[in-house]
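Complex shown without one protein chain; remaining protein chains in place.
Let's look at subunit A:
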Amino acid sequence: MKPPEPARARPGETCTVTFDGRTLTVLPGRTVAAALWAAGVTAWRSTRGTGRPRGVFCGIGVCFDCLVTVNGRPNQRACLVPVRPGDVIRTQEGTGRDDD
């Protein structure tokens, strides 16, 4: 949770979100991906074809590997979307919709 040392950060108030039902305390300003990494979570999607786990790969919005469902909306790039208090974050299975 504590940011790494050299940044000497003094973050603002923490907030809480849930990930697959589990409550996480997160620092403000972080993306969903950074919040999940800080909580020790590195995978939040299973692929459409073989159901393999995926998480961050490129970290800058190019690869779409880190797709996640936030507040019911699937296919959000976790590395771009900032976390907001009360977010309900869920592992995205396949397309993240009911059609698969």
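By definition in this document, a contact is a pair of C-beta atoms (placed from the backbone, for glycine too) under 8 Å apart; a residue touches a chain by one contact, two chains touch by 3 or more; residues count from 1.
Keep this in mind: contacts and distances are computed from a predicted model.
Not every chain of the complex appears here, and the one that does not is recorded in UniProt as "Oxidase", selected from "Peptide/nickel transport system permease protein", "Oxidase", "Phenylacetate-CoA oxygenase subunit PaaJ" or "ABC transporter ATP-binding protein". Residue positions on subunit A in contact with the hidden chain: 3-12, 27-31, 33-34, 37-38, 42-43, 47-50, 52-65, 67, 73, 76-77, 79-82, in rising order.
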